[in-house]
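Heads up, one of the protein chains got dropped from this complex, but the rest are sitting where they should.
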Amino acid sequence: MAWTREQMAERAAKELKDGFYVNLGIGIPTLVSNYIPDGMTVQLQSENGMLGMGPFPYEGEEDPDLINAGKQTITALPTTSYFTSADSFGMIRGGHINLSILGAMQVAENGDLANWMIPGKMVKGMGGAMDLVAGVKKVVVVMEHVAKNKDGSESAKLLKSCDLPLTGTRVVDMVITDLGVFTIDKEGTGGMTLVELADGVTEDEIKGKTEGAYTVALR
Amino acid sequence: MAWTREQMAERAAKELKDGFYVNLGIGIPTLVSNYIPDGMTVQLQSENGMLGMGPFPYEGEEDPDLINAGKQTITALPTTSYFTSADSFGMIRGGHINLSILGAMQVAENGDLANWMIPGKMVKGMGGAMDLVAGVKKVVVVMEHVAKNKDGSESAKLLKSCDLPLTGTRVVDMVITDLGVFTIDKEGTGGMTLVELADGVTEDEIKGKTEGAYTVALR
Amino acid sequence: MKKVYPDPKASLEGLLRDGMTIMAGGFGLCGIPDELIAAIQASGVKDLTVVSNNAGIDGVGLGKLLETRQVKKMISSYVGENKEFARQFLGGELEIEFNPQGTLAERIRAGGAGIPAFYTKTGYGTQVAEGKETKEFDGHHYVMERGLFADLAIVHAWKGDTEGNLVYRKTARNFNPMMATAAAVTVAQVEQLVQPGELDADHIHTPGIFIKRIIHVPVREKRIEQRTVRKRGDAAAAAGGGTH
Partner (left out) sequence: MKKVYPDPKASLEGLLRDGMTIMAGGFGLCGIPDELIAAIQASGVKDLTVVSNNAGIDGVGLGKLLETRQVKKMISSYVGENKEFARQFLGGELEIEFNPQGTLAERIRAGGAGIPAFYTKTGYGTQVAEGKETKEFDGHHYVMERGLFADLAIVHAWKGDTEGNLVYRKTARNFNPMMATAAAVTVAQVEQLVQPGELDADHIHTPGIFIKRIIHVPVREKRIEQRTVRKRGDAAAAAGGGTH
């Protein structure tokens, strides 16, 4: 038993607040927009130069001039505004975005994040990830608790320190995995704390699959 | 005999070229726009956020939202664009303006310029002058050759070195006074050169009224 | 999240405190948030540091806050048009930090864009560079200038929607868009308040994310500082210049 991708997205959506401006990464984070509570206003930012992202277009209504940062066709809303990439990252780096939800390969107990390259593999680039984690007020990582290796073994992703090249140092505030939720005191000395267990998951299971140190304060 | 204000402006206008983007300071420089040759296209920039300045409005057609950097009511042209002060000075500092024509209190033989404050007097501020002289490709000063003091005496304004606080160091390319025209090799070691005499002005008269060193190469 | 407030006083509720730093948009009297300035005056808040290109004229714009001595320090590029300003400054009652206009604009943009410092040629070798770090790049000398960030920014726009998206008009844009990005809270006054969707998304100057509160101000006569005109039939008429 553990959370599904949809349940992880639903859990991440609980970090949204009314009036928030939010940037969602590719994959599970994208699904978070399906769980915005009714009556709550959240504007989604797309770092290629748009605030107020709407849903995917109906078939036949795709506009090549209207894409998101994943290069997918999307739509606008009445609240939408467009701007340059420089202004978009000014918004991001300047701390104006309330929340960034993104995926990760590794997270360290101090909030270090690795999610852009694996040495020896073809490197595609960091895109906007380094700016987002450096600039956005609150950074939430949504990822599988462990990595499945080709030989069937598992590797911890919540580590003492990342061994992959970093995307940012001391940048992650919260990690939501299929097994539970951790907070990280990224600017202080409080370290990592396990605060929630997914349905049917035990503290022991998490203990066995987590390399980084953490305290437990379930709420 | 010497040049009038209008003749100084007319002389300064000879520095214009077709397609130039130009910033004009207050006073005599403003008059330069009256001498743009027919058939030559010159766009005037106003550093408060406008490119393509038109003439003053007809009486009764003044628009409080449309002023120049001297805070005077002006008009727009079909080519006009508006932008922020940051973008305006990006344009200036980035070297995109071809020519700046402005007044001065003192100019030194190496191109140093003083035109923003007199110690002991009320200081109003430098406005955009420091950015203009630092950023614009070619800087032309238009000024009286000497300053008239209250006691009737005269003080040189073309000096070995400025004693007033500087607006910029090694920034002036050309000085047009009522007595003649000087060029300054601001980035090299060529110093200041007298290249033109105003109507009826002699080299001797200029020699007596100029403190800075210069060579003579009339053309 | 309701961003629309009924009037200037309500829109500043809870935001003002003595000693704070306020950015105020406008160039001369063009595009100044005059109604919000009046509300700040009425609040009595004092010891303010005010970032604004100019200081208004006597009794108009920031001149209002000078009259009541609510300003401790100005960060400006040009303050020539204000007798009360001159009196307080010469009397040592008012502190002023002069910034070159482009440096001021860029410092504000940097503050809003998460850039703590940048280098500029402007002011190198002058009083402006005194006490600042300098650095050589490719054989040229530059001064390091810091980003500016305020507790509160007040801006004036032509149109705004209830989401806070703003559009400015002509040269009334000036410092307003950068200031909107460079404060913990930005309050906007707009001449026309419209519904989302009424502004063209390609032509919004300030995205709503930067605006926390917005008020509609009634249309009133805007002040002109230097009324310059030409007579009908004038062939040539100089376009004015200036460096203020």
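Labels A, B and C are assigned to the chains in the order they are written; within every chain, residues are numbered from 1.
Criterion: contacts are C-beta pairs under 8 Å (C-beta built on N, C-alpha and C of every residue); 3 or more make two chains touch, one makes a residue touch a chain.
Everything numeric in this text was worked out from a predicted model, so none of it was measured.
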Write down which of A:7, A:41 or A:169 is the residue touching the left-out chain.
A:169
Residues of chain C (touch criterion as defined above) contacting the omitted chain
106, 110, 113-121, 135, 137-138, 140, 142, 146, 167-170, 173, 200-203
The missing chain sits against chain B at residues 18-19, 21, 41, 43, 45, 51-52, 76-83, 89-97, 135
Please identify, in ascending order, the residues of chain A that touch the omitted chain?
23-26, 29-31, 33-34, 44, 46-50, 53-59, 61-74, 76, 82-86, 88-90, 92-93, 101-102, 112, 122-132, 134-135, 165-169
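Note that only the chains that are shown with their structure count from here on.
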Two chains sharing the most C-beta contacts
B-C
Top of the farthest list for chain B, CA-centroid basis, is A
Could you work out how far the Cα centre of chain B sits from that of chain C, in whole Å?
27
For chain A and chain B, what's the span in angstrom between their mean Cα positions?
55
In whole angstrom, what separates the CA-based centres of chain A and chain C?
36
Tell me, which residues of chain C touch at least two other chains?
109
Counting only residues that touch at least two other chains, what does the list for chain B look like?
none
